[in-house]
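In what follows, a single structure is set out as structure tokens and then discussed.
The complex is shown incomplete by one protein chain, all other protein chains being positioned as in the whole.
When the chains are written out, they are named A and B in that same order, and each has its own residue count from 1.
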Amino acid sequence: MKRKQMMKVISTVLSATVALSLAGCGGGETEQKADGGSQENSGTVKIMASVTGGKDDEEMKLFEDALSEAVGLDVEIEKPASDYDQVLMQKLSGGEKYDLIYVSASQYKSLIEQDALMDITDRVKESEILSNNIDAQEWEDITIDGKVFAGFNKKEVHRVVALNNTLLKKAGIDYKSIEPTMDGYYEVFKKLKESNPDPDFYPFDTVLSETWDLQPWFAAAGLKEGVVTDENGEKYAPFAEDEAAVVWEWFKKLYDEGLMDPAAFVDKTKDMRDKMGASSQKTAVTADWVAWVGLHNSNAEAAGIPAEEYEIVSLPGLQTPDGDYMLGKGSASLFAVPANAENPDGAIKVLEYFATQEGGNLLSAGMEGHDYTGEEGSYELTETGKQHGQDHGAPFPIYKDYEPLFPYARGVEEALSYGEYATINEIIPNETDYKEIVGKWGIKIIKGEVSTSEGLEGMRQELVERGVTDR
Amino acid sequence: MKKRVKINNRLTGGWAVLFYILTAVIFLLMFLPMWNVLVVSTSTALDSSQSGIKLWWNSFSLEGFKYVFEVTKMAVPFLNSLFVTTLGTVIQVILASLAGYVLIQRDLPFRGILSSFIMITMMIPGDLTLISVYQLNKQLNLLNSYQGLILNGLISGFSILMMRNYFETVPYSLAESARMDGAGELKIFLRVYLPVSLPGMATIFFMEYVARWNSIMLPATLITDESKYTLPLMLKQMILSVDSTSGTMAVPDNAIMAAIVVSTVPLLLIYIFAQRFLLEGIQMGAVKE
Partner (left out) sequence: MNGKLWQKVKRYRQIYILMIPVLIYFLVFSYYPLILGIVKSFQEVKLLGGSQFVGLANYMEIFQDSQYSQAFVNSLIVGCGTFVLQFVWGLLIAVLLNEIRTKVLKSFFQTVTYIPYLLSWSVVGGLWITILSPTGMVNGFLELLQGMDYSPIVFMSEESFARMIMIFTGAWKGAGYFAALFMAAIVGIDGSLYESARMDGATRIQQIFRITLPMIKPTMKVVTVLSVMGVLRNFDQIFVMMNAAISDKVKNLLVLIYEEGIIQFNVGTATAAATIVLIATLIITTIVKKLLRYEDIYD
């Protein structure tokens, strides 16, 4: 045993010395290719990523090389094939060391509670790029008790109300003139249903089983999705408050009159999107990500369906009592720095690069010469690039003035323009519980198994029992 | 062949009708999924994203298969799976037969303890000890290696107990008389027990093959190096939903189904092989005494 420990100490010291000397003779030469030993680089940055990077082994190498070259460090990216959460937990508790780990907002909170992340507030403040290239609001959203523990993977966009314009036109509706009230949309749904002979067609669809984005609808009562902290510091869920009753009853009316797809109780988002897609068109109004507005259109285009026969457009949903709109913004996907990171400075460099135009190009369009070719101003996607859908981790990069290399798909610009109405939900560790409980009672209310007030009562009670809210 | 007695070896009357109905119902009920998967896998991307069950083609297309091999590069994980599964299962069957043989020795001291020792391993909720399993493999330097993929799950209590079950059908007296003749244990095992238990071994081989072929949590724990991916890892990555973030690219349904078809074919082939072996009934369980 003793001998073994000795060996351990010696090897640690040795490797530390080597690492130090390498770091010493590194420095400014950032132009060097990161081939093989790459003594020129000033250290290694180990990243554990979920979606960021190349799509396969070869491309991942290209991605690592490009990133290494750009930041002047040896970047190593590890990417588990599946079950990212579980693998991340195994690796961290198994003693693996990373400089950056990809986490969702909910995990971010859990990890901070476990003291597993490093406070990088000062490093962020000192960095001009991080402070200037990223909206202050973004930083505020991930500041917990005055501290920041992570940087950004991408800019989170929002969800909008997506509408099938072709079907709307058929029903004689101009989508721009839809009255943004519950009654207004109700009339639209009715006309859509009447003008469509398909018995399986339901004008409105959502995913209640997962409490998929209901924000654009609950805006009518001015209520915010998720959990909110009140003036007394107590957490509560606005959708479970009595003020929410009108909207739940509106859903119930839609369900009772056959305007809402009953499958909304059980479907997953994939089913909802399939129904919205050009080949099905079993529904006409859903809430979905900005990107999906474009995807529906470009998928149809790729299959040779012209815009006149299928077009998805977007709106910001219902108006609040104050005449505003409320949309849900994606909760942040982050790169956090673990508390035991060996190269936090390197980690900051990578985060800085992600917040530049060039970094944004890499994370969205991909590698020059591989995903796209050509001169500035006249870039063209290669076959590979097209398949990769301009997403190498960040379809919308975090850099606030980012100029996309290629134009967005049809409909995306319009959907993006509603961004000003979007806010993120408060970060809670037990988001799954929230969704399950609100969904469960919401379904009961809509089905009429319980009265609205009973249902909301039950919802509130269970939220408190499971530790999601305080009242 | 025993063509001699033809009377009474078939169902008659109402029983025969019931037999046909039951067979037809069960057949339809279980045939459906395979058919649906097959149809979707050979549809165009757009058709395959249509909601609902598809039992017939709108348009036939092999683009899903093309996608699977060209875009997701399925060949490497396929070969990896083939290699580690085959080697691992062969070793498994050998070791399981040896252990099963040990467990049928009637008055072997500590036999009860040995069987409990094996049984308990079957009750461990495997998915939940994965954190420790990861640590173990790290200590043994088995992460991201074929050895790791083969060693983990090399033996299952299930196959040992099943082998024991098959050995039990061999009359004990056979072994005893061989022992009287002075044969060593290994010889008795090889000469007396193995030949008789071939159908059992084929069954175990196949079942363990399937389990290993489809195993996902262990490889997910051990492997992050893409060149060592196994098929289920790749499949899961394809199916992986993009719900939680504003991510975009989704793999078309026809490609997912094509990948499922491709990954099921080896199992089907082995099954058909093992099945011939079983059903052509080397009726050895019943030994001439």
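For the reader, a short list of remarks on this structure follows.
The working rule: a residue touches a chain if its C-beta (ideal position, glycine included) is under 8 Å from a C-beta of that chain, and two chains touch if they have at least 3 such contacts.
Predicted model only: the values in this text are computed from it and were never measured.
Within the full complex, the residue among B:Val39, B:Val68, B:Val84 or B:Ala99 touching the omitted chain is B:Ala99. Those residues of chain A that touch the chain absent from the view are 85-86, 89, 92-93, 95, 106-107, 110-111, 114-116, 200, 208-211, 261-263, 265-267, 271, 282, 338-340, 429-430, 432-433, 435-440, 443-444, 447, 465-466. Interface residues of chain B facing the missing partner chain: 2, 5, 7-12, 15, 19, 22-23, 26-27, 29-34, 36-37, 51-53, 95-96, 98-99, 101-103, 105, 107-112, 114-115, 117-129, 131-133, 135-136, 151-155, 158, 160-162, 164-165, 168-169, 184-186, 189, 199-200, 203, 206-207, 210, 214, 216, 232, 235-236, 239, 260, 264, 267-268, 271-272, 275-276, 278-281, 283-286.
Keep in mind that, in the parts below, only the chains that are shown with their structure count from here on.
Centre-to-centre separation of chain A and chain B, using mean CA positions: 38 Å. Partner chain B is touched in their complex by these residues of chain A: 51, 56-57, 60, 78-83, 86-87, 89-91, 93-96, 104, 154, 156-157, 210, 268-271, 274-275, 277-280, 282, 289-292, 295, 299-300, 303, 330, 333, 387-389, 391, 395-396. Here chain B touches chain A in the complex through residues 44-47, 49-51, 71-73, 130-131, 134-135, 138, 216-217, 219-221, 223-224, 226-227, 229, 233-234, 236-237, 240-241, 243-250, going by the rule given at the top.
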